[in-house]
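Missing here is one protein chain; the remaining ones are kept as they sit in the complex.
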Amino acid sequence: MRAASESPVRHIIPPEFLEPNWRFWSFVFISILGSLLIIMYKVPVYDGLTDPFYTPTVLILPLVVLFRLTCYAYRKDYHRHLFNHPNSCATDVRLDSKSRGYSGETGFFRIENVHRYFMYTAWAILPFFYYDIYHSIVYTGAITVTLGTVILTVNALAVTFYTFSCHSVRHLIGGYRDCVNCPVNQNRKNSLYRFQSRLNGHHEAIAWTSLIMFVFVDLFIRGMVAGIVPNILLIHMGL
Amino acid sequence: MIDMSSQYIKQETDVLIIGAGGAGMRAAIAAFDSGSSVTILSKSLLGKAHTVMAEGGIAASLANVDPQDSWEVHFADTIEEGVYISNYRMAEILAKEAPDRVRELEEYGALFDRTPDGAIMQRAFGAHTYRRLCHVGDRTGLEIIRTLEDQILHRDIKFFDELYVTKLLKDGDRVVGAMGIKLNTGEFYVFSAKSVIISTGGCGRIYKVTSNSWESTGDGLGLAYEAGAELMDMEMIQFHPTGMVFPPGVKGLLVTEGVRGEGGILLNAQGERYMQRYSPKKMELDARDIVARANYAEIMAGRGTVHGGVYLDITHKGADFIKKKLPSMYKQYMDFAGVDITKEKMEVAPTVHYQMGGIRVDPETAATNVPGLFASGEVASGLHGANRLGGNSLADILVFGKRSGDGASAYSKKASPGRIDESVIAKEIDRVNSFLGKEGLNPHELASKLEENMSENVGIIRDEVKLNKALSIILELKESSKKVAVHGSLKYNKGLLQALELPSMLTAAEAIVRGAIERKESRGAHARSDFPKKNPAMRKNIIYVKGEKGMKLEWRDVPPMPDNLKKLVREEEY
Partner (left out) sequence: METLKISVYRRDPATEGEGKYVDYEVPMEEGMVVLDAMKYIEKHIDPSLSLRWNCMAGKCGSCSAEINHRPSLMCKARVDSYKGQKITVSPLAAYPLIKDLVTDVSQNWDLLKRIPKFTPKEGLEKPWKISQVDIERSKEFKKCIECFLCQDVCHVIREHNSGYFGPRHVVKAASLDMHPLDALDRSTFMNKDAGLGYCNITKCCTEVCPEEIHITDNAIIPEKERAVNAQYDPIAMIVRARRKGRGNK
């Protein structure tokens, strides 16, 4: 541990949680409200389409939320835009200052270090998204592909790519190794790691695409329930 | 008498090293590992030395790619490229020890590019018989500096960066220390040492168009010359065939020979691959002096580009290949010229690159003729003769850097501490202070005049008329330099630094010009339009030494090669 003289004040509760920061508190408010609404106003499985927020059940939601909250991509976003630590790299418009307390990922945010465990739960939930696609196709007894099926498929792929392009996955599938060809001439190419690294380079974009897809699918189904959005039938084959 | 101790900070060490480039750092490691206390001084920040600009690679006959290669072939290549005035023993040591220094660097943590079976990769380079250059993409110098820096930081080696040495201190004949000014604080430092190594690099900055970094102002040449050391082969200045020509701010900036090594071709404005006329066999990969003169001749004949260069084209190799093999060249052209070298041709022209000459040293220990004074790296002479092989400079700094460290360390173990005369220190502090607080000539302007003079009159092709003109300008500037004055304080004053550098720059320039006048022949990098042929009678070295009435020149025989080495080398042809 570092010497006490160098050490800043130890924070159990991150100091940024105690600041009168409208961005942060509105985010908290909207999140709580949103969660309550999701729990209170459930959408039924409609026209064979399952809302991704209820896959497999809304009770698992906290694990998924924690996976996203500890994600390296979102960490950048909320530390910058909710907490202004720092809001900008340009030093003249930066809202961070020497007078503010800061604990980084050492105090409460040490929880970021178990990101990989939340990632495991995300993998556990992933098959349900594909089951939902299957269900939307066969629920009538015939083979039915609707616009909703396509949207669910895109959503499932986005979640999969998001989960796969995670930095913790990168570590576990090869990042932890310093040498793949030791001793030399093992002829290992490390292709999976290289492929994943390329996706990982776009992790932030994929993360946001996937999150937006989630909300979009939810709104799409709610729109159908409300009778505003039509679910166009694309393929129908009797068995 | 005033108490001098308040005016400067005193340090003691066994081995003092001036210069923290590749040679200086390698010397420091060697001296420290052989049990001496070591202090290393650097004019710029640690790790910024000109070595970081070296791109192509280190020449070492590892024979990883071409198994026929051996130290004997490397030796012969070096002697032939040096046009038979190199010191044979230095060439022999270099060829034999370079492979060990490369492997040792790898054990220090450097990561070279690899062959498919995992050995160190080697690339082709101008005038090397075989593929011989161990490299790290095109940033080999940076890798050397970082690796050595890491070793220095983890040893108990003292270093002072941004410290400019103004004078070597002597006790009788012997060099027993040095003094200088710490730029970032403005304090004077006096170092008492049992031996001193000069590894300050070259003097490329006395030219206007140069690939050299800011610090290459020939400081070590001036220090050694003033202390009575012999300089040698100063007339031999290497022009690199390919430097950038546009935009003006980076004119002269190096375009690595690696571009040609990887298959780049030279074209004139008419699209002709003119090297077919100048060197049908080796084409673009002939010796640097030949390619540089070819480029110069094409430009002079009016077949150059708008900005006064020729084209270097590597586009046929494809974008992937270029980005992988020459990443920093790609970036350099993109950033500075807005040119995408995977799609467009580069514009290049010859640029001053290297001084083959410098302080004369003993091949075994790197000792100079002054007791206690050693030299290694570009500032030392003998190895490269009349022209340097690409990649031999990085081998040089490692091989002779180590030898100078070992040599100085061995010397300091037998030497007693020297006595430093306080009055000399006081006089030197006065001299530095005297530039301040008065009106006088702007040192930057004098330096610019010198640079323009050298580029114009002591260029790639020389003649008596221009050289005499250059000499008279240099002598005038020497007079003017006494009237230099700067504003500001001692602290981080670049004007003052320029004033302090001027004498060394002028010494280097004077030696180059006097030697160039004296050598009435064309040999290696030294080309005279009035004496276009080699002269067997001048297969000798020119020695420069400070006399009572100024610079004295003396012809000296090249040490004769023993028979076992002689048979490795082709006979010299005239």
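Worth pointing out:
Read from first to last, the chains carry the letters A and B; within each, the first residue is number 1.
Definition applied: a residue touches a chain if its C-beta (ideal position, glycine included) is under 8 Å from a C-beta of that chain, and two chains touch if they have at least 3 such contacts.
Keep in mind that what you see is a predicted model, and the values were worked out from it rather than measured.
Check B:Pro247, B:Gly318 or B:Gly550 against the missing chain and you find that the one touching it is B:Pro247.
Check B:Glu143, B:Asp313 or B:Glu428 against the missing chain and you find that the one touching it is B:Glu143. Residues of chain B in contact with the chain left out of this view: 44-48, 50, 52-53, 103, 106-109, 111-114, 116-121, 136-137, 139, 142-143, 146, 149-151, 153-154, 161, 184, 213-215, 246-250, 253-254, 328, 331-332, 335-337, 442-445, 448, 486-489, 491-495.
Listed by residue number, the positions of chain A touching the unshown chain are 1-2, 6-8, 72, 75-76, 79-80, 85-86, 89-94, 96-98, 100, 102-106, 109-110, 113-117, 167-168, 170-171, 175-176, 178-186, 188-190, 200-201.
The criterion applied here is as follows: only the chains that are shown with their structure count from here on.
Contact residues of chain A toward chain B in the complex are 181, 184-185.
The residues of chain B lying in touch with chain A in their complex are 117-118.
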